[in-house]
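For this depiction, one protein chain was excluded, whereas all remaining protein chains were kept in their positions.
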Amino acid sequence: MPRYAMAIDLAACVGCAACSVACKLENEVPVGVNRLWIRSTELGTFPHLTVEYRPEQCLHCANPPCVPVCPTGCCYIGEGGLVLLEERRCIGCAACIAACPYDARYMHPAGYVGKCDFCEHRVRAGRVPACVETCPTLCRYFGDLDDPNSTVSVALREAGRVDVLRPELGTKPKLFYLNTPAKFGLAGNHQEVVS
Amino acid sequence: MTIDSASDALHASLQLTAALYRSPTAALRDDLASGQVAALSDSLALALNLPAPALLIPDWLTVETSFVALFVTNQHGIIPPYVGYALDNELLGPSFEALTALYQSHGFTLDGTFNDLPDHLSAVAEAALLLLEAERVDGALLLARQFLQPWFKRYADRVLSADGSGLYGPLTHFLKLAFTRFTEVQDEVAA
Partner (left out) sequence: MKLRRREFIKLSAAAVGALSLGGGAQAFMPNPFRGPPGKWFTREVSEVFSVCENCFWRCGVKVYVEGGKVRKIDGYVGNPKSNGMLCPRGHGAIAQTYDPDRLKRPLIRAAGSVRGEGKYREASWDEAFSYITEKMLAIKERYGTEAVAFFGHGTGDRWFAEFLPGAWGSPNAAKPSHSLCVAPRETASMWTFGRGIAGHEQIDWGNTDYMVLLGHHIGEDTHNTQLQDFAMALKRGAKLVVVDPRFSTAASKADRWLPIKPGTDTALLLAWLHVLVTEELYDRAYLEKYTLGFEELVKHVQEFTPEWAAAITDLPAETIRIVARELAAHAPRAVLPVGRHVVWYGNDTQRMRAFFLVNILLGNYGVPGGYYLSTPPVLPEYPHPPLPLTPAAGGCAGVGAAEAPTGFRPAADRNRFFGTATAIQELIEPMITGEPYPLKGLWAYGTNLFHSIPNVPRTKEALRNLDLYVAIDVLPMEHVMWADVILPEATYLERYDDLIGFSYRNPFIQARFPAVEPLWQTKPGWWIARELGIRLGLGEFFPWDDFEEYLDTRLRGIGSSLEEMRTKGTIIQRGRPFLADWEARGRNPFNTPSGKIEIFSQTFADNGFDPLPLYTPPAEGPSGYYRLLYGRSPVHTFARTHNNPILMEMHGENALWLNADEAAQHGLRHGDYVWLENQDGVREGPIKIYATQRIRKDCVYMVHGFGHQAPLMKVANSRGACDNRLITYYTLDVISGGAGLRNNFVRIIPGAPRPRHTPLAQLAERSL
């Protein structure tokens, strides 16, 4: 059984949002909510500057806070460690939205919850998620953490720096950020956000 | 002429809808000039116990430009003349698909010269008329209630406040009241 993970090389990401738009179309995500968005943060003072472009989405935590709070059991960890939810059994109580510290979940206008599922329908068919496939800077990697030769394992090994969002929460995210240009780790939320 | 049955009232409403929301043509021009439109709507008003719409018949260029401003270029806000849009907030959505499935089940085909979306107001009204004339009253009522009435409910007031022609506004508002009647009065028409 593979252990799926994703890695995004922030040294390469330019925040173009191709991933975000591809996701919207692939997964029929309505305007107004997002499974995937870009956070860009300006750091430094003129002329010593950097910008971190950081795509954010569900991190498919190994220890997800959203799963235990679901009253109907429609939130679950599926094959490969993907954190999934069954739309039809969702009653729209929003407990999982509140539980997620990463804002990864949203309420679909039709009254059920949605979030990134690593394009489970594609992964099942042996393809990569839509965001990974389309990225024009080739900054996304997806694959099996337990396979040392998978692109994601290689990328993690070769990265200069690997970070996850809010590691102190113990969620054990499986979306890794590589090579952030921010000097001291991933840009914090308190700093100026551009988009 | 008088309209003395609920079925005839539905027929008249559908006729007005089919005629009014098509791009203005010579047929409409004649019907306006000859007073047919006014007579039909007055009779309908009487039959449904509604106030008759106060229609102005403007010069033809005003009819044409008003139609374009209201229903083609959407100058006065989104008032697309598609029943599916009123229900789904998008073109070619689930209601559109349900409607086309319904057409198929009745054996309707669209004439090749009609190049607009099949959920256009006038197309739906045409379909309902055909059903009514084939004595498939339930089918006509379904189209009127499920598809036409929601469009009027959503847009009629806006057409009334936006329209300067004196024709589309009052008639659209009047048709809203008429279709609401058919939605309220469930079983009378079937009699």
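Lettered A and B in written order, each chain numbered from 1.
Rule of thumb we're sticking to: a contact is a pair of C-beta atoms (placed from the backbone, for glycine too) under 8 Å apart; a residue touches a chain by one contact, two chains touch by 3 or more.
If you're wondering where the values come from, they're calculated on a predicted model, not measured in any experiment.
The chain that is not displayed touches the following shown chains in the complete assembly: A, B. Touch with the chain omitted from the figure is made, among B:V37, B:L55 or B:L171, by B:V37. Although one chain is not displayed, its contacts with chain B can still be listed: residues 1, 12, 15-16, 18-19, 22-25, 27-28, 30-31, 36-37, 39-40, 43, 61, 64-65, 67-69, 72-75, 77-78, 80, 84-85, 87-95, 97-99, 101-102, 105-111, 113-117, 123, 126-127, 130, 134, 136, 138-139, 142, 146-147.
Taking the whole complex into account, chain A touches the unshown chain at residues 11-12, 14-18, 20-22, 24-28, 30-34, 38, 42, 44-47, 49-51, 53, 88, 109-111, 121, 133-139, 181, 192, 194-195.
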